[in-house]
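Only a single protein chain was left out; the remaining protein chains are all shown in position.
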Amino acid sequence: GCNRGSDTAGGRIGIDMPRTDTDFWNSYQQYLEKDLDHGGPAALPLSNSQNDIAKVVSNVQALTDQGAKAIVMAPQDTGAITAELQRLAEKKIPVVSVDTRPDEGKVYMVVRADNRAYGEKSCDYLGRKLGGTGRVAELQGDLSSINGRDRSEAFASCMRKKFPKITVHELATDWKGEVASGKLQSLLAQHPDLDGIYMQAGGAFLRPTLALLEQQKRLEPAGSEGHITIISNDGIPDELDAIRAGTIDATLSQPADLYAKYALYYAKAGLDGKTFRPGPTDHGSTIVKIKNGLEDQLPAPLVTKDTVDDKKLWANQPARKK
Amino acid sequence: METHDRAAAVHAEGIVKRYGPTVALDGARLTVAPGEAHALVGRNGAGKSTLVSVLTGMARPDAGRVTFGGAPAPDWGDTAAWQRKVACVHQKSMTVPELTVAENLYLGRFQGTRTIRWRALHTRARELLAEYGVEVDTAARIRDLGVEQRQFVEIARALSGGARLVILDEPTARLDAGGIDRLCAKLRGLRAQGVAFLFISHHLQEVHELCDTVTVFRDARHVLTAPVPGLAKEALVAAMTGEETAAVRKPRTGARPAGEPVLRTEALALDGHFAPLDLTVRAGEVVGLAGATAGGSTAIGETLVGLRTPDAGRIAVRGRPVRTGSVPHALDAGIGYVPEDRHREGLIPGRSVAENATLTVTGRLGPMGTVLPSRTRAFARRMIAALDIRTTGPGQPVSGLSGGNQQKVVIARALAREPAVLVAIRPTNGVDVKSKDALLGVVREVADGGSGAVIVSDELDDLRVCDRVLAVFHGRVTAEFPAGWRDHELVAAMEGVAVAGRAPGGPPGAARGRAAPGPPDTQGTEGTAP
Amino acid sequence: MTETATPSAADVADRPPPRRRPWAEPARWRDFSLVPVIFVLGVIGFIVSPAFLTQDNLIGVIQQSTELGLLVLGEALILITGRMDLSLESTIGLAPVLALWLVMPAHGTRFAGLELFPAWAALPLCLAVGAAVGAVNGFLMLTLRVNGFIATLGMLTMLRGLHVGISEGRSIGDVPESFAYLGKADWLGVPAAVWICLALFALGGAALGYLRHGRALYAIGGNPEAARAAGIRVDRLTWIVLAVGGVLAAFAGILYTGHYGAVSASQGNGWIFQVFAAAVIGGIGLKGGRGTLFGALTGVLTLQLVINVMTLGGVPPLWTQFLNGMIIIVALVISRFTSGEKQD
Partner (left out) sequence: MTETATPSAADVADRPPPRRRPWAEPARWRDFSLVPVIFVLGVIGFIVSPAFLTQDNLIGVIQQSTELGLLVLGEALILITGRMDLSLESTIGLAPVLALWLVMPAHGTRFAGLELFPAWAALPLCLAVGAAVGAVNGFLMLTLRVNGFIATLGMLTMLRGLHVGISEGRSIGDVPESFAYLGKADWLGVPAAVWICLALFALGGAALGYLRHGRALYAIGGNPEAARAAGIRVDRLTWIVLAVGGVLAAFAGILYTGHYGAVSASQGNGWIFQVFAAAVIGGIGLKGGRGTLFGALTGVLTLQLVINVMTLGGVPPLWTQFLNGMIIIVALVISRFTSGEKQD
C-alpha cells in the first residue's frame, strides 16, 4: 500500500470505509480518493471494515498504531463505537464521523445529512402528491442500521401526524433488492390499488422495483393514469436517469461528494487544531451542537423532474476517476 | 436349567425386540450358568447380536426381563452399571479410531480420582496387551492399527474389566489362526477362574473346542439348549437351519481337466505387500490364495481387481491385457470382485437390495445409459432367487438385512456381470454355516460354468472348494497344494512354519507362529491441550 | 410387489401404492414429508388474506423461488454425492459480473467492461464461469483433499470479494438484452424462469432416477468406497457434479439479473443458509446418498411461502426474522416426524 499525499507535517489522516459493496459508499470512496490525490491532506491507505463494527474498531486501532493523527470513520452502529471514541479522545485524536451520529463518545465533527429529514421530506412529498389519501409501500432497510431506522421512524411519525388517511405498509428488506421485490410483489397481489412507494435506498431497490413494476405492467410514466408515485433516497445516477425517464418521481440526493469533501476538510482542520462554532457555514449548511460534539448537517436536496439536471448534484458531475 | 435360575450369571426370558417391521427377537430366552462357557449360534439375522445388545444395555427390549445373578438388570441408560455386570466384545468395532490404544483400553473406566495419569495408563496398557501377545505401541491411534490388533484391543478391554460374565459376539471373525489360539488360551484361563462366557460364532468347531453348553436361535426364537459334548455337528446345523442338512460338501479330490487360462499375471508386484507373482487361473478352476489377512494375499486380490496399482507386472484376462489399477477396466475385462469387508467396500447401506445388486450392471438395464426400474427389479429378483437371499423384496434397504444376506447381495453384485474370473476375498466372513455352503457352492458353480475363480482367505472351509491352493506368507507364495491337502499342512504353510512344499505334520495349533507381521510402530499423542 | 427405491419424485408419485406395510420404507415418505407443512401454510395464507390464492400471488411466489430453487437444485445434487458447496451463493453473483465485464463496452456506460467478446457471448461465458468455479472447488476437495466445508467457505468469501472488486461495488444495470431475456420474459402468461426451473428439476429428477450416472451419485454419496469397488469413477463424477452445481448457480445468476433488472453487488449474499435449510427440510441428507429433488423443491417452496404469508399477514417488520427462524425449526421438526426418521 503506497501512502498518498506529500506533506506529513501535521500528521496523517486515517480513514475507514464502512463497506465497499454498495453504490453509495463506493462513490464516496472514489470522491475521497480523488480529493486525496488532488492536494488533499496526507492520509494513510484506506481500510475497509466490511460493515462490521468490530472491524471498524480494529482497523482504527491499526491506523492509529501507524500514526494517524485524525480519524475519519462511518460507524454503521452508533452505540458500539462509544468505547473506541473514548480511547481516541484520550489520545487527543479528532474524529470525524461520516453519515452517522455516534450515541456517545467525543466526536470532533459529524458530517451527515440528517436521515430523519429524509424520512420527513419523503413523507411530505408523497403525502402531497397523493393528496393525503391512499396506500403506500415503504421499502425499509436493515432494521439494525441506524440510518434505516431514522428514516423509518421519521417517515412513520410524519405520516401519522400529517397524513393519517394514508395507509403505510412497512416492508423490512435488509437492504436486499430481491427481498424488496418479493415482498412488494406479494403486496401488489394483495393491494393492486397501491399508490406510492418510498424506497429508503435507491442503490438497492431502484432496479428491482422498476423491473417488478415493468413485469407487472404497472410501470406508467409519471403523470399518466395508474402511475405509482415513487420517491427514493440516495440520489445515485441511476435514480436521476429514472426521474428523467419519469419512471420515478423524486429522490433525496445524499451528497456522497460533500461527505467526502467535508470529511477530509474537517479532518484536516482537526489536525491543524481549528475549532468550529455552531451556526451556518460557508457551504450552505449549518453546524449544530450535539451532546458529544458538533454536527455539520449537509443539505440533502430533494430532486424532482425540475431540478434533476442541476449540475451541483454529485451524480451529475463528470464521470468519476477510475 | 430352572435350577440354575436363581444363581444364573445371566438369565433373560421373553425378550422381544423389533426394528420397524423386522422382529429381531421374538420371546427369546437364554440362561448362562456361573462359570459356564455358553455358545450362542444361529443363522445370520437370527437375533444373536440383538440379544447381545439387549444383555449389555445397548438396546432396550420391547418386552421381557433380564437378571444378573438373580438381581434384576440395571436401569436402561445407566450403561456404567451394566458395565459392572457384563463385559462385551461387540460384533461391530467399538473402538474410537482417533484415540490411542491405551485410551481405548480404559475408555470410560479411567482409574484414579480426578485427573488422568497418562504415563501410568500407558504402562498398564502395555502390560495388559503383552498378556495377549500383542505388542503395539500403546500411544498409536487405533485407526493406524490392523483389523486384528484392533480386535485384540477390544478383547483385552472386555476381559480385563474383571466382570464375571463376558460376551463375545463373533470375536474370531476378525482374527487369524494364531490370534484365535491366543484368544482360546486366554478364555480357558479365565474360565479356570470361574468367569462365565457367552460365545457367539459361526465356526462350530470353535464352539466344540471352547464351550460346554450351546443355545441355538432360529428366526428370532430360542430353539434348543444342550450340552456341547456329544452334540453332533449335523444336529447343531439342523437345529440352526430347521431342516436336515445335505451332507457337508466333501473336499474336492484330484484336479479336474482344466480349460484354457482365463486369468494370467506376469511378475505382478506391489512393494511392501507382495513379491512378483506369476499366477494362472484356468477356466473351470478355483484357485485359493491362503494367507493371513495381513500376509499380503488380500493385497494381491485387490490388485487383481484394480483397487490397487501394482508397481510392476501385467494382468491378462482371456489373453487380453487389462489396464492395471483401474476397477472399471478390470470389470470390463471380466473380473468380478467380492470385497473383504462388506460394510466398508461392499454395500451402500441406505439403498435398496435391488440397487446394490445391480450396481455393476447399470449399463445393461436400459437403452442409452438409462436404468429402468422395472428391469432393475426383474434382475434383482433373479439374483434373490438364485442366491436365496432372505429379504422382504428388492426394495428393502440393504441395511435391514442380516450379515449373511448382505454378503449374498455383495456376491450377487459380483456375479451380475457373468465375470470371466471371480476374485473373492474372505467371501464367507461372518456368514453362517448354511449360507457359507451356499455361497461357496455358488463360487463353485461359477467355475463349473466355465469361468475361473480366485478365493483369497484364511478359512479352511473356504479353501476346501479350491482345485489348487497357494499358501502366501509375507507376500510370497511359499507352497502350492493340489486339492486334497490336509489342514495342518496348509495352516503351517500359511504361517510360514514350513517354508515350502509339504510340511511335516503336527496337530493344528501346535507350534503356530504369528501369521500377521509385527504391529505398526506408529506412535501418537491423543489430542490433548499443550 | 415393491419398488426399487428409485429417487425420482415423479416416478414415486405415479407408482401404485406398495402392498407391503408402507411405513416399512420411510425412503418413500421422506419426499412428501413437507406436503403437510405446505398445506398448512396454504390454509394460513388463505385465512390471513384472500389475495393469497390469487393466481398472481401464487405465480409470484414460484417466480421468486426460481433463483433460490436453482441453487438448491445444484446443492442437492452435490449433497447427494456426499459433498458440500457453500460458494454457490457467490457464484450466482460473480458469474454474471465476470461475463458482463468481458463483454460490456469499455466506456460509455457506467460500468466499464473489457469488450473482449460480442454481447451475445455473455450468457455462455456466464455458464462457463460457473463451471470453472465448480472445477476449482473440485480441485480443492479432490486433489488437495482439504475440508470441503471450509474450502468452499473460503471460496465464498474470495469470489464475493472478486465480485466486489470487479464491479467496484456498483450494481450493473443495462445488461445486454440476450442476457436479461430469460429472467424477465413471459411464456404463456407464466414467467419463463418458472418453466425453466421446473423443467430443470424434472430433468434432474429423471436423471437421478433413470440414468446410470444419476444413480451412481447415490452410490457415491452413500458409500464412496463401495462405489469405487463397483467400478464407478467416483472422483470424476464428483468433479462433474461440482461443475454442474456451479453452472446451475451461474444460471440462477442469469435469471436473477433479468428478474431484478441488474446485477447487484450483494446478489445472493447470505443465501447459502436458506439453500441448506431448503434442501434439508426437503429431506436431503447432509451426509450424502439420501433425498430427492422433489423433496428439495418442496423445501424451497415452503421457505418462500413462509415469507409470502408473513408479508400478506402484515407481520410487523421487527418480528419477521424471529418468525422466519421459528418456522424453519417447526418445518424441520414436522418433516422429521412425518418422514419418521432420525436425522443423524
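All chains are identified by letter, namely A, B and C, in their written order; residue positions are counted from 1 within each chain.
Note that a residue touches a chain if its C-beta (ideal position, glycine included) is under 8 Å from a C-beta of that chain, and two chains touch if they have at least 3 such contacts.
Model, not experiment: these values are computed from the prediction.
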Selected residue (touches chain absent from view) among B:Glu36, B:Glu148 or B:Glu170
B:Glu148
Considering the whole complex, not just the chains shown, which residues of chain A touch the missing one?
1-3, 17, 20, 29, 44-48, 50, 52-55, 57-59, 61-63, 65-67, 76-86, 103-105, 142-146, 149
Of the residues in chain B, which ones touch the absent chain?
56, 58, 77, 79-80, 82-83, 88, 90, 92-99, 103, 107-110, 114-116, 141, 144-149, 272-273, 293-296, 298-299, 302, 307-309, 340, 344-345, 474-475, 516-530
What does the interface between chain C and the hidden chain look like in terms of residue numbers?
140-141, 144-151, 153-162, 164-165, 168-169, 225, 270, 273, 276-277, 280-281, 286, 318-326, 328-329, 332-333, 336, 342-344
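Quick note on the criterion: only the chains that are shown with their structure count from here on.
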Based on the touch definition given at the start, go ahead and assign the chain network to line, ring, star, complete or other.
line
Let me have the rounded angstrom distance from the C-alpha centre of chain B over to the C-alpha centre of chain C, please.
43
When centres are defined as mean Cα positions, the distance from chain A to chain C in whole Å is 34
